[in-house]
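A single protein chain has been removed from this complex, and every other one stays in its place.
By written order: A, B and C. Residues from 1 in each chain.
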Amino acid sequence: MANLTINIAGLTLKNPVLTASGTFGYGTEFSDFIDLERLGGFIVKGTTLHPRQGNPYPRLAETPSGMINAVGLQNKGVAYYIEHIHPQLASLKTNVIVNLSGSCIEDYVEGARMLNEVETIPAIELNISCPNVKAGGMGFGTKPEMAAEVVREVRNVYRKPLIVKLTPNVTNIAEIAKAVEDAGADSVSLINTVLAMAVDAERQRPILSTVTGGLSGAAVKPIALRCVWQVYNAVKIPIVGLGGIMNATDAIEFMLCGASAIEVGTANFIDPTVTMKIIDGIDEYLDRHGCQNVSEIVGALKV
Amino acid sequence: MANLTINIAGLTLKNPVLTASGTFGYGTEFSDFIDLERLGGFIVKGTTLHPRQGNPYPRLAETPSGMINAVGLQNKGVAYYIEHIHPQLASLKTNVIVNLSGSCIEDYVEGARMLNEVETIPAIELNISCPNVKAGGMGFGTKPEMAAEVVREVRNVYRKPLIVKLTPNVTNIAEIAKAVEDAGADSVSLINTVLAMAVDAERQRPILSTVTGGLSGAAVKPIALRCVWQVYNAVKIPIVGLGGIMNATDAIEFMLCGASAIEVGTANFIDPTVTMKIIDGIDEYLDRHGCQNVSEIVGALKV
Amino acid sequence: MKKYITDFKVVANEQLSDRLFILRLTPADGSHIAPCRAGQFAELRVDDEPRVFLRRPISIHRVDYDANEMWLLIQRAGRGTNRLACLRARDQLNIIYPLGNGFTIEEQVPDMHYLLIGGGVGVAPLLETGYQLKQYGARVSFLLGGKSCAEIAQVAQFRKVGNVYITTEDGSVLEGLDCQRGFVTQHSVLKEGSFDAIRVCGPGPMMKAVARLVSSWKQNERPHFCEVSLENKMACGLGVCLCCVEDTKDGHKCVCSDGPVFDIKDLKW
Partner (left out) sequence: MKKYITDFKVVANEQLSDRLFILRLTPADGSHIAPCRAGQFAELRVDDEPRVFLRRPISIHRVDYDANEMWLLIQRAGRGTNRLACLRARDQLNIIYPLGNGFTIEEQVPDMHYLLIGGGVGVAPLLETGYQLKQYGARVSFLLGGKSCAEIAQVAQFRKVGNVYITTEDGSVLEGLDCQRGFVTQHSVLKEGSFDAIRVCGPGPMMKAVARLVSSWKQNERPHFCEVSLENKMACGLGVCLCCVEDTKDGHKCVCSDGPVFDIKDLKW
């Protein structure tokens, strides 16, 4: 039994296994299958200042070893979350982190200000990388100056750990990571989904209502690992790695590349108990490799 | 039996099915399995002005629905190709296109000048997108100005159809496509491989000697389709689409998104006869959809 | 209702026709099947098929608690269902169940007469629904539609539960049953005042036609008078991914968790 505790950005996780926003609802949907309090934490559904209906149907396409979604941040808004949803989660003995998105800087700032007031929300994940919304979203995450600006403004009002979620749909993700680090982010999480498209050849139509959407699942793991590795070599703040993690070995690969913690996304759909298996698998791996602390494997890749 | 003939960039293809550079050798390796002359054409191994040994072993990692390679343009150079290899291919009744790579503009230009003189080489594919070489390669393909410059210089010396191969590892592929179109490219082909990484968790080492490499195969198809669609909406020159095409339906999806022709890459490894099946499948599809000409489906996606 | 993730063992795979088959399943570890509400569904993990990444939603056709068996009626539609069609006795299948809300059963009104309308493989959830309704003392009739009689599955099973009415597009008939040519909406049994509640599962156009027909009826003012079971592509089946939405009068609702059963009055049809 190695020590699985890890600190990121001033946040203490009992283990490095988190769940990814948009793939874990508000956690409670999984309580029939797993003990939520065994998680290092979970990140709730993408939340925006104002409620959003999301994109029209169809929102889903299956692809080789992956899926494309075009949900478009359907949610009831920050105020509703704070008032009606968070109270049900607040007493859980794990970190309930809110994923905050926005279509303009003011919305991000206002949302962050409101979340800052809720004592039982230990951190936010700032989503500047959603490919599924017209205004803002990924737009903020593709230019270093824009990314830095939104982070700087949010930093002004948000006093707790601030994790910034990055998009892989850029020429140089390390540059973006560096920019948000300089602007005051405590941590970066990556990757969000990869911009992608699916076509119904017989009907000669795009499968998604929005034509393009975000690719996730096992197929993107090699891309995500590369991104984590590039960012690890560019910044000093801790990294939360995700993208295609399906099992403990995948999770360990991310940690070896420099992730201090990981998030499990799409894999929750295929096996709702997968997070528990990943925690156990990391534990077993550390024992087998004679590690006392999970932190020993972070960035331990021998190159 | 629809008419499968298509024109791209002044080049007549008897059908839109080409093979992708680096996955089809010099074609002859496949002559036990298929009739090379049934192909619209094939694109030979990446060639550079000077011979290259490529990267050290290991060069290959298998990934979910894909593979990562780190070959690094191992080849014997343009002069050797022209003198020793091309003569064996010159009499084939199909288009034998040379994929030209370089580590500096001068090399591209000199290589193109030499290839321009060989009458039986109908076109070149200018590879400004190889992720597996230290100098040049993808570097040229990630900045619009750089991409435009190399195309402009090559255009000066190369009089025949010039296809420029683009990388998906950019924030805005349409912008790069536009830049090379303006610089004189007759066509763009996309996508080259996606920058990726694989890790051996037990040995705590990268699998590839170069740490990162290029992802190809079914896993990248959703990304490639999106790129083709974005570029189709930005440029007027014809597009050659590729990335994860495993069967005729995949090929048709690319054409619906705007590709005038397609290339088959990694799929050749899994089924060396796949190109023939794709040609037959396109033919059958056109009949079923009442099309007289394959060009009718190019960009026919209803959005 | 509590959800489970369970390995089932195939007891038998019965081919009904080229395209339709029934999987009879029992928990591999011998445990009891969990209580399921009529109209709920299961998410099946399809192993050994490289082109299937996500689970596949399949309605619960029947739960035989005595035999400790769950039956699924499945139609080959593509890669996943084709693979499921190859399962043999003793093969295992990982299943999340029971999911979704299921049809409303008016437990306080035992002598109600329900009409369960099904088309194609949409008849699947209606068998268990019929059994559960009968258990609550309701009267049950079925109206099943198809291109031809041969395409209507499980008629003998449905007859064990209630009256069966049939419509076929080609006019083919089944001995001893009230078979009429046309669509289900054209069957003479489907008349205002004849039934206290209607439950429908089948192709979208069929369900919409029924909804259009009954929405002017007086009974339609009752809550849950006409419920339909919708389909949609699903990623999670748990209400977390928001991929499977239907645009209802109350905004986007998840077919998997807010449905699959909806009151037609809540839909924008």
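Rule of thumb we're sticking to: a contact is a pair of C-beta atoms (placed from the backbone, for glycine too) under 8 Å apart; a residue touches a chain by one contact, two chains touch by 3 or more.
Source: prediction; values computed, not measured.
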{"item": "Touch partners, limited to displayed chains, of the chain removed from view", "value": "B, C"}
{"item": "Residue touching the undisplayed chain, where the options are B:Asp35, B:Glu62, B:Glu83 or B:Glu284", "value": "B:Glu62"}
{"item": "Sole residue of B:Gly77, B:Gly184, B:Pro272 or B:Gly299 that reaches the chain not shown, by the stated touch rule", "value": "B:Pro272"}
{"item": "Candidate in contact with the missing chain, chosen from C:Pro35, C:Pro50 or C:Pro110", "value": "C:Pro50"}
{"item": "Chain C residues touching the omitted chain (full complex)", "value": "47-50, 52-53"}
{"item": "Residues belonging to chain B that touch the chain removed from view", "value": "22-25, 29-30, 32-33, 45, 53-54, 56-67, 69, 71, 74, 217-218, 266, 268-273"}
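In the analysis below, only the chains that are shown with their structure count from here on.
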{"item": "Neighbouring chains common to chain A and chain C, by label", "value": "none"}
{"item": "Chain pair whose interface holds the most contacting C-beta pairs", "value": "A-B"}
{"item": "By mean Cα position, the chain sitting nearest the middle", "value": "A"}
{"item": "Centroid spacing, where centroids are CA-atom means, of chain A and chain B in whole angstrom", "value": "34"}
{"item": "Whole-Å gap separating chain B and chain C, where each centre is the average of the chain's CA atoms", "value": "48"}
{"item": "Contacts with 2+ other chains: residues of chain B", "value": "65"}
{"item": "Junction residues of chain C, two or more chains touched", "value": "50"}
